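Missing here is one protein chain; the remaining ones are kept as they sit in the complex.
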Amino acid sequence: MTSNIGTVARAMTGFGNSAIGSAFGSWLGKIAGGFLVLLVLTAIFAPWITPFDYAAQNLMNSNAAPGWPHLLGTDQFGRDVLSRVIYGARTSLSVSATAIAISISVGMTLGAAAGYFGGFFERAVMTVVDLTWSFPDILIALIFVATIGPGLTSTTFAIAIAYLAQFTRLTRAQIVRLKRETFIEATINLGAKPRHILQYHLLPNAIAPVIVVGMLAIGDGIVLEATLGFFGLGAQPPTPSWGAMMSSGTAQLFLSPWVIIFPGVVVAVTVVAVNLFGDELIRALNIRDRIRGA
Amino acid sequence: MLLRYIFYRSLMLIPVSISISVVIFLIVHLLPGDPIDNLIRVGSSPDDRLALITKYGLDQPLFVQYYRWISAMFQGDFGEAIVLRRPVADLISQNLPYSLTLGGLAFAFSSIVGIILGTISATTRSAIVKQFMRGFILLGSTVPGFWLALLMILFFAVQLQWFPVSGAKGWDSLVLPVLTIGFGGVALVARVTRVALLDVRREDFVTLLHAKGLSMRTILVRHLMPHAMLPVVTILALRIGWILGGAVTVEFVFGRPGLGLLLIRALGQRDYPVVQGCLLMLALAVMLGTLIGDVAQAAMDPRIREEKT
Amino acid sequence: MLEVRDLEVAFGPVAPLSGVSFSLAKGEKLGIVGESGSGKSLTAMSVMGLLPLSGGRITGGSIVFDGQELTTLAESAYRKLRGRRLGLITQNPMTSLDPLQKIGPQVDAVAVLHLSMNASEARTRTVEILGTLRIPEPALICDRYPHQMSGGMKQRIVIAMALAADPDVLVADEPTTALDVTVQAQIIRLLDDLVKERDLALVLITHDMSVVAQTCDKVVVMYAGRAIEYGPVEAIFDAPQHPYTQALINCIPKGLSTDEHLSGISGTVPTVSNYPKGCAFHPRCDRAKNICTSERPAFITYGNNAAACHFAGDDR
């Protein structure tokens, strides 16, 4: 595939900056970053923050509207929606982050090997990568979950596989670019072993864009997890995840909309925050062009 | 030159297709469960079950089953659906038009609107427009499709009653699904267009175009757009697979038949021939998409044309 | 023909260029010389009216071309000058042409736009100009793409574009930097000939003092966004007033003698955001005194040249 995919990949990973938007952007970036930190802290300290047990049912008080003591209301089992949204942050964030971490490590290995060794190996890897990249991610995830069974583990792997192509491609592009740089050529000419070059010279230099793109992909991962949840896969009850909550019976949308609307809003806000913050990172690290190079 | 390029590029697809068919076959047959459970009903005996397994050749070793499938495939025979009891080719050809209509319209919608919005956002001087576009693009690429679909129905179909809630009859049933899929697509295309335009604008030759005294509009239309279209074409070509199979959630919510829904339903029933057929179709569409993308690139960019022939 | 006075350029809050003045008549060749980042290219862009492309604007001074004030000129009127009366040659021929278009149309466009020619007239003219630039088989070249040509050839195409509408002033922004040494000389010679043949005014921007010495009539030496010395080439080479000019001249290898000491300039060019107070050159200057760190030197005319140094005119 051609280098234009680079622009595509870059475009997909963040919105370009503009001179005027710059000041406004960094202000937004601060808010987005602050929100994300808060979210992660909430997820970590969920047991101490939640007002109720996320799994405690109270069938006599089901579908209660937001109010006191259930600030965001209760679901059809009388469980506290706020507590579930907070615990849901745990599930959704950890599933997505773990998935992307796996995706990055495998993708970087594949991409680095492909970019470094080139030839038939590169062509084979990239053909597969391009194909999976063009395959709808929801189908990849659905087939994968059908194969190894539902649950958080398989959802995690499904998301990891769905986004593998992106990181393989990005790493490869970084490596190909770096390989042309003089200091690497020098190292190669000095007779260093491929493993050494990859490990000490190429990968450290390639990692920043990959990490940032990975961060942005966490947002996509959250959405994919939610969509899997819509098909009843993903987190197993009573474990809350945003996706599972949003899909907990579309009947809820009419009966007790807060059960579905609040997780939806949290997903939207989180993903937007992830994107804004990612943009700031790209700007701060000045790696826009390197992401473009993919 | 271009023809030569297409020829060689197509040759590469043959080994890829064969490997893909093996992968698809293995994935489908490694799925736990089997289609026979979906055929037998209360009252049939365990012997009836065995008879069915034999009838559909599911007791044969995997490679025998693969050989049968692939050799039939070479004669254009997609096989017979086990649970759905129809020729797979029939099922696909019944569902494909729906996918193509929905996908094609969503594709056209997102390309045209996306390119226009992307161009506006890259060229506007107004900070408000810029921030608005930024917000739109951000939202468009983050909202889950099923969520958007439900909201669309609630607002446009239930509140305003402008369009039917679901179904696939008449043009008006297409509007909401196309908008739902298109929303994300528009955001993506606008994003790519915008970034590509901003990238090209920084190239040296653009300075020289200005130095020639060309107007901004001439430069945009004659020089910047063709460049910006290279990545846009790439992403659009890559989306062909998404068009055919990626609309599952939208098909589900809007009650439209389609390849994605057929595939997911067959997957649930382990209707092997249907799943295989659909996946192969999608894979072919994806390969065709990358081929079209590459060819379009080559047609547009003389550098690629030479590099690859 | 062209007169620049106290030009000042700003990008948002930063002002990377100020206090640049020079004048140029028909048939004259002016060199603007300095290290990268000294503001040479900004000067060129200011003259071409292309600063807004990179987000900059002119905040002070004037540029008068043929009696017309350019700094306040409307964009539409400026567009009629660009390509028609002001020609630009850019630094990197590799990236100066639209890679998706054939050579012919790219050159034709100028004549079509400014000389109201139709396509075939413009093509005839293109072929003719390419021929005068010593490009072999000009008619065939028109049907080729930029990537199919060598760097030197591409730079000739760029020159052809600049010349297509018979301009009065040619601004050449480091036209040879990206080229092989042998080609460099050819291009410089070509420019030199063109000035003679067509009675052009040439602004040649370069970091190479020797090119200036060979080619130009006048020279502006720039450092850290300011002109620091200006005058006829002979005067400046004979008696450079600014220590920086002196240093640049010292950098030119004089011959092939093996024991010759080639001096460099110690230190680095400051970036826009941290221009030193006073004379921007003082941290690298071996003659710097207290006054140099606090007061910016004014332009002092000394003989035929003028220099911005507190010690201009002093004997060394």
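For reference, chains read A, B and C in written order, and residue numbers begin at 1 within each chain.
What we mean here is this: contacts are C-beta pairs under 8 Å (C-beta built on N, C-alpha and C of every residue); 3 or more make two chains touch, one makes a residue touch a chain.
Methods note: contacts and distances are computed from a predicted model.
The UniProt record for the undisplayed chain lists the protein name "4-phytase", from the options "Formate hydrogenlyase subunit 4", "NADH dehydrogenase subunit L", "Urea transport system substrate-binding protein" or "4-phytase".
When the full complex is examined, the chain removed from view is found to touch A, B. From the options B:A247, B:L261 or B:I304, the residue with contact to the chain not on display is B:L261.
Between the chain not shown and the residues B:Q65, B:S166 or B:T218, the one that touches is B:S166.
Touching the missing chain, out of B:R191, B:R239, B:R270 or B:R305, is residue B:R270. Among B:L52, B:L102 or B:I304, only B:L52 touches the chain that is left out of the view. With the whole complex as reference, residues 31-35, 37-46, 48, 52, 81, 83-87, 91, 94-95, 98, 150, 153-154, 157-158, 161-162, 164-169, 251-257, 261-262, 265, 268-270 of chain B touch the missing chain. Interface residues of chain A facing the missing partner chain: 55, 57, 59-60, 62, 76-77, 146, 149-151, 231-233, 236-238, 248-255.
Simple rule for what comes next: only the chains that are shown with their structure count from here on.
With steps allowed only between chains in touch, the distance from chain A over to chain C comes to 2. The greater number of contacting C-beta pairs, out of the two interfaces A-B and B-C, is seen for A-B. Chain C has its Cα centroid 49 Å from the Cα centroid of chain A. Distance between chain A and chain B, defined via averaged C-alpha coordinates, is recorded as 22 Å.
With centres taken as mean Cα positions, chain C sits 52 Å from chain B. Among the residues of chain B, those in touch with two or more other chains are 301. Not a single residue position of chain A touches two or more of the other chains. Contacts from chain C toward chain B in the complex involve residues 45, 48, 50, 53, 79-84, 86-88, 90-92, 95-101, 109-110, 113-114, 145, 147-148, 158, 161-162.
Across the interface of their complex, chain A is touched by residues 16, 20, 27, 30-32, 127, 130-131, 134, 137-139, 141-147, 150, 154, 188, 191-192, 194-196, 198-199, 230-231, 233-235, 238-242, 245-246, 248-249, 260, 263-264, 267-268, 282-283, 286-287, 289-290, 293-294, 297, 301, 304 of chain B.
Of all the residues in chain A, the ones that touch chain B in their complex are 1-2, 4-8, 10-12, 15-16, 18, 20-21, 24, 127, 130-131, 133-139, 142-143, 146-147, 149, 219, 223, 226-227, 230-231, 246-247, 250, 253, 264, 267-268, 271-272, 275-276, 292.
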